[in-house]
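Only a single protein chain was left out; the remaining protein chains are all shown in position.
Let's look at subunit A:
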Amino acid sequence: MRIPPTTRSDPSLKSTWSHRAWVASGCTTVLIALANSIMGAAESHIWLEPILAGLVGYVLADLGSGVYHWGIDNYGSAETPVIGPQIEAFQGHHKWPWTITRRQFANNLHALARTVTFFVLPIDLACHDSILLGFVGVCSGCIMFSQQFHAWAHGTKSKLPPIVVALQDAGILVSRPQHAAHHRQPYNNNYCIVSGVWNEFLDTQNVFGALEMILFFKLGVRPRSWDEPNSDWTEETETSSQVALP
């Protein structure tokens, strides 16, 4: 049985040196990719393509965040190999959504930073193409920081830095109302958490609904969002709730 992290001093919300090391390594690999992309662009005087590639990376990172989020929200369990802890964390997040705003920075990002390190380091070592590195740098950077964007989407407007609020309102970062909809019944929409630009399309076209039906008929697995909300999904309220308000 999961015990909620209820107090600000709860150790499970604090950053450890291991968390900080992974965030440092993730950031380093992203910065190397970006730096090499910029240097390559400067040498060749070709800027448009690397910039466009970066833009594509930003857009696709949002889609990737949605697909991954949909997958771990709906399938698997704490016992699933490799990603079991993440699945459990996301289930805990649905139950206690406000705790993400109390996680320290490296604690929140370290799992994504670790994945980014493993994927981007080999690319940094093997690749020297400024366009590809522009794409990889921006895409992986957005994915790594998506948990921070996610935490900000759970924040209260008055407590967020004005620049963050401005970026949310501009649609550059996922907005608080859009993400709040994900935490309401039927818990099957607004899965993307970088900019949220894909959410409307994916939801109105019922893309995840179609994928869920295919997986159901081909593999016999039911997604969690199909069943009546049970205690795993239903948010527990606390006395000073941090649930995002528009």
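The rule is simple: a residue touches a chain if its C-beta (ideal position, glycine included) is under 8 Å from a C-beta of that chain, and two chains touch if they have at least 3 such contacts; residues count from 1.
By definition in this document, contacts and distances are computed from a predicted model.
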Protein name (UniProt record) of the chain left out of view, among "Peroxiredoxin Q, chloroplastic", "Oil body-associated protein 1A", "glutathione transferase" or "WD40 repeat": "Peroxiredoxin Q, chloroplastic"
Touch criterion as defined above, residue of A:Gly84, A:Pro177 or A:Gly209 at the omitted chain: A:Gly209
Absent chain, residues of subunit A that touch it: 201, 204-207, 209-210, 212-214, 216-218, 226
